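All protein chains but one are shown in place.
== chain A ==
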Amino acid sequence: MSFAAKANTLWEYANPRKFLATSERVLPFFWMTSFVCLVVGLIWGFFFTPDDYKQGSTVKIIYLHVPAALMAINCWLMMLATSLVWLVRRHHVSALAARAAAPIGIVMTLIALVTGAIWGQPMWGTWWAWDPRLTAFLILFLFYLGYVALWEAIEDSDTAADLTSVLCLVGSVFALLSRYAVNFWNQGLHQGASVMRAAAVTGADTEEKVSNIYFYPLLVCIIGFVLLFIALVLYRTGTEIRARRIKALLARERLKG
């Protein structure tokens, strides 16, 4: 009983009218909180944390680099989920949300790559290295480009939604495969996961983890990026829905006139 009620509340937003009404109500909240989080996190991180003893002040790039990289991957996961929802349940809002998210993912991937290059230059002595993590991100960027290009190329929007959804599913498998293939192909310069490991956060192992001094502002920045991403997706999905409505209205006008 409770499960059915819960399911109902989620699927209600498949109705564009309901989606728009709710998203308009919650959007200001998301904009504001993400803005506050980013301002607080970045100012805290940039001005009120000490320089690293080895990396100097370049360590502070972490406040942009890590959240952007995190969102670049999560954005693709969100597109995968909404694509699946579209293929299974044929909710238009879902397909439009996937379409709206893709350019945000491109920008996040670019931010991660560019800040990584700026960070890598003083630390590793090179802007770019064919390190597995870097390479995998570049490949992810190519997947995003292909996905967006396919959306743009097809005129009929339902066909486009279908084809891009299948591409997203197949692409996910191949992106994952590429991630492990490049691991096999070259050894890395990039450090391993050192922010979100449970053991590292609780302080159980002190070997390689981001110090708490950096971790707390970083956490604020990550929350800020997540909220910003949600706000952007809701906003852009609303735009897509309205663009679709305008198209329908124009078609109706032409039919009358």
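Operating definition for what follows: contacts are C-beta pairs under 8 Å (C-beta built on N, C-alpha and C of every residue); 3 or more make two chains touch, one makes a residue touch a chain; residues count from 1.
FYI, contacts and distances are computed from a predicted model.
I want to check something: the complex is missing a chain, and I'd like its UniProt protein name from "Glucose-6-phosphate dehydrogenase assembly protein OpcA", "Peptide/nickel transport system permease protein", "Heme exporter protein B" or "TldD protein".
Listed in its UniProt record, the absent chain's protein name reads "Heme exporter protein B".
Where the complex has a chain not shown, which of A:S57, A:T159 or A:S211 is the residue touching it?
Checking the options A:S57, A:T159 or A:S211, the one contacting the hidden chain is A:T159.
Among A:V40, A:V114 or A:A181, which residue is in touch with the absent chain?
If we include the chain that is not displayed, A:A181 is the one touching it.
Using the touch definition up top, pick the residue from A:G45, A:G171 or A:G238 that touches the left-out chain.
Checking each option in A:G45, A:G171 or A:G238, the one touching the absent chain turns out to be A:G171.
Tell me which stretches of chain A touch the chain missing from the display.
Contact residues on chain A toward the absent chain are 139, 142-143, 145-146, 149-150, 153-154, 159, 162-163, 166-167, 169-171, 174-175, 177-178, 181-182, 184-185.
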